[in-house]
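What follows is part of the complex, with its chains left where they were.
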Amino acid sequence: MNEDQRKAPLWGGRFRKQLDPAAKVFSSSIKYDKRFAKEDIEGSIAHVTMLGECNIIPAGESTLIVSALKQIREEITAGTLQIPDDSEDVHLAIEELLIQRIGSVGGKLHTARSRNDQIALDQRLFLRKELRELQNSIKELQRDLIAKAQANRQIIIPGYTHMQRAQPVLLAHHLLAYVSMLGRDAERIADCLVRINLSPLGAAAFAGTSFPIDRDAVASQLGFSGVVFNSIDAVSDRDYVIEVAGVCSIIMMHLSRFAEELILWSTSEFGFVEMDDCISTGSSIMPQKKNPDIAELIRGRSGRVYGALMNLLTIMKGLPLAYNRDMQCDREPMFEALETTSNALAMMKLIVANITFRSDHLKTVLQEGFLTATEIADYLVRKGETFREAHRITGELTGYCAENNLSFTSLDLEKLRSYSPKFSEDVFDILDPERSIALKVSLGSSSQESVDTQLIYWKNKLSE
Amino acid sequence: MNEDQRKAPLWGGRFRKQLDPAAKVFSSSIKYDKRFAKEDIEGSIAHVTMLGECNIIPAGESTLIVSALKQIREEITAGTLQIPDDSEDVHLAIEELLIQRIGSVGGKLHTARSRNDQIALDQRLFLRKELRELQNSIKELQRDLIAKAQANRQIIIPGYTHMQRAQPVLLAHHLLAYVSMLGRDAERIADCLVRINLSPLGAAAFAGTSFPIDRDAVASQLGFSGVVFNSIDAVSDRDYVIEVAGVCSIIMMHLSRFAEELILWSTSEFGFVEMDDCISTGSSIMPQKKNPDIAELIRGRSGRVYGALMNLLTIMKGLPLAYNRDMQCDREPMFEALETTSNALAMMKLIVANITFRSDHLKTVLQEGFLTATEIADYLVRKGETFREAHRITGELTGYCAENNLSFTSLDLEKLRSYSPKFSEDVFDILDPERSIALKVSLGSSSQESVDTQLIYWKNKLSE
């Protein structure tokens, strides 16, 4: 077989002309899917092993192909072999390498298989690995957040709604809210993995095959929990890629919220947090600047993952069954969503490790504002007011203080009683943020006790 | 209490001025969230019952409030009571109705609660109900597809890749691919429901409360499987709405693909399907037209749900904790995603019930094209060719036929053998589409047997 023939497209029989060179570049997916090289070889080994065991090809040929594939895989891993960039895709590239080495018997590898089921297989193997890594990254970030919460468990911060100071909360409780969000993210990945961990191989082009293959054996060898049953579905489905992009979008949304808070907290105005130099950058023109660039980039990167999700949904809209070439366009958004999310998780971990909460400043902050107003209202309720009336009284009291630039603690009992006779000496107990936090008794509230329970819960959960 | 006071905002204490009327309209969510009226009342009944049981308010007052709430619910259900449109939101509207009826004791309902946890509760109750209905709609569509598959189990259609005729498949197998997709959709809803079915109530504004409430009791009374533990997370989270929009987007993507196929199949050119008048419309100008409008609208509606998903993701991007008013904007996309998806499922069911496959025409179609080319190649492989070589030979054979306007079945053995000496008399057995389908032996393939297995699997599954 001469070089020209070798390079002729594998569908050559019916074709008189080569694909236009520019069209070849446009349609080639090799630059993206060569990342699947190991998965592709792993799948091919399982497939050809089964072909041998089922006597679809002679056992000797199967052994020969397997051993050549393993050799190729080893060389790729060692970096001594590069996937050629001029192939149409990774499947052909590896098959070509195989045939170069062992001759035309290598062509038997593709018996009872199509690139349609092969790419689905590669993607599922790849995503399974990537999602497990993502689960680990999430766990690591959760662990660091928990450690940070634990180490700073005495620190109280103002809690906000509408970005207005609302009630004091433990910093640890606030950080544990993110641990909870990440916990749901990990659950979603686990759900996703159940649907991903099925083998499409054996669907062939889409209709199955007349060769007596053993799909379960291949699935089992590859560690899948089963097969994608319907053969048309097996090659037409890209739900699993969209689901991954959806899961990643929510993770990025969570990280964008945390990034936003960290950026706010490190402003001169809030000043809750000091970012280490190693996660900050300066300005080429303003010498005093120390900017939270890494957090900003995490926030901005949410766009990339949202975009990837929209990309994938658009690709699949209105596509008839079974396989259409449009589906190849799923590669870039899939990689981008995973890579961006994985990097963002790692960077958030780096930030968490390199921030210091300014506890002295936070103590001052807690004296300002009217963070204990809710406690005053609740106090009045306990003294017999309806909640609505207690709310009105406290509101007027706050208005009076705000206009006269006073804090609650600067008022005396007489003044308080001019607003409601229900106030008595014990009201002063609740005006302190620490006391206010200690008062919280509800399950999952911002009390020290609740935070301890959460810390224990998560430590157990993460050590599973 | 005079009218003015009643209409003063419930946060009146600190405020000197009313909200600007246009701003009130802009910020009011009542037109959307009055759909939550029943959920809101259900939640309030559980909450106030617990307040009584925990002695946070006197048992008698709790009973009084519960009974008034039940009365209000009854009147709303009966249609004799309308939620007033001039309230800020459904929570206030109902509280106002309550106070009108039983006086200021009604104000005690809001003890140890905030609208922040209340809206999360209403949404979760609402979504739980809606998602269960969506699961039913999916099941119904699956059942009808299965019935259609069963009723037409002899029909063979050309299967397509790249919209080019590829291999013959059983229509039933093709329809079962959609049943499989819908099966995954139902699984995703089930996953989603696990995370939705938790009670946020008791998180209050976001920090929990100093009242000794029993969150688990409320959760249990409302049929939840547990509580959202961290109180900040409980009010800041909208993952559950985004997840629903994500799940609905994939459903709509599936339906858009099926709609596209039905539109194609009912063209003059394909002619596989006849749509009944009851799902078709005509033209105001072209008297001969019979258009598949319902299918087109299903396809087009995918945009609405994709848009809702993007809407929600955008809203939540970069929002600091805990509650921000932006989160109110989740209402419209949530309703739109659910309603659109639910309608689309119902309409697809209507279409499935009202299409007839043109079996005679399909028989003719199967003789055209070269649908059995893969069988020829596989035949040669069985005779000892490598797959690559068998592919090349069949490709050349197809090229010859295409250029000379011949079909495979019109060739004689001599001609075939001029392409490969491996052809012998038994090749003619495989050139028939029915025979080709019967040859498929792999699990989940398009053989009659595989289709029967799938039908049994799904019938069992759906009768669970």
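Going in written order, the chains are labelled A and B, and every chain counts its residues from 1.
Rule of thumb we're sticking to: a residue touches a chain if its C-beta (ideal position, glycine included) is under 8 Å from a C-beta of that chain, and two chains touch if they have at least 3 such contacts.
All figures in this text were calculated on a predicted structure; none of them were measured in a lab.
Asker: Full complex copy number, with 2 in place?
Answerer: 4
Just so it is clear, only the chains that are shown with their structure count from here on.
Asker: How many Å are there between the centre of subunit A and the centre of subunit B, using C-alpha atoms for each centre?
Answerer: Centre separation, subunit A to subunit B: 23 Å.
Asker: Okay, in this complex, where on subunit B does subunit A touch?
Answerer: Those residues of subunit B that touch subunit A are 10-16, 99, 104-105, 107-108, 110-112, 116, 159-163, 166-169, 173-174, 176-177, 179-181, 184, 187-188, 191, 194-195, 202-213, 215-216, 227-234, 236-237, 239, 242-243, 246, 249-250, 253, 256-257, 259-261, 264, 299, 302, 306, 309-310, 313-314, 316-325, 374-375, 378, 381, 386-389, 391-399, 402, 439-447, 450, 454, 457.
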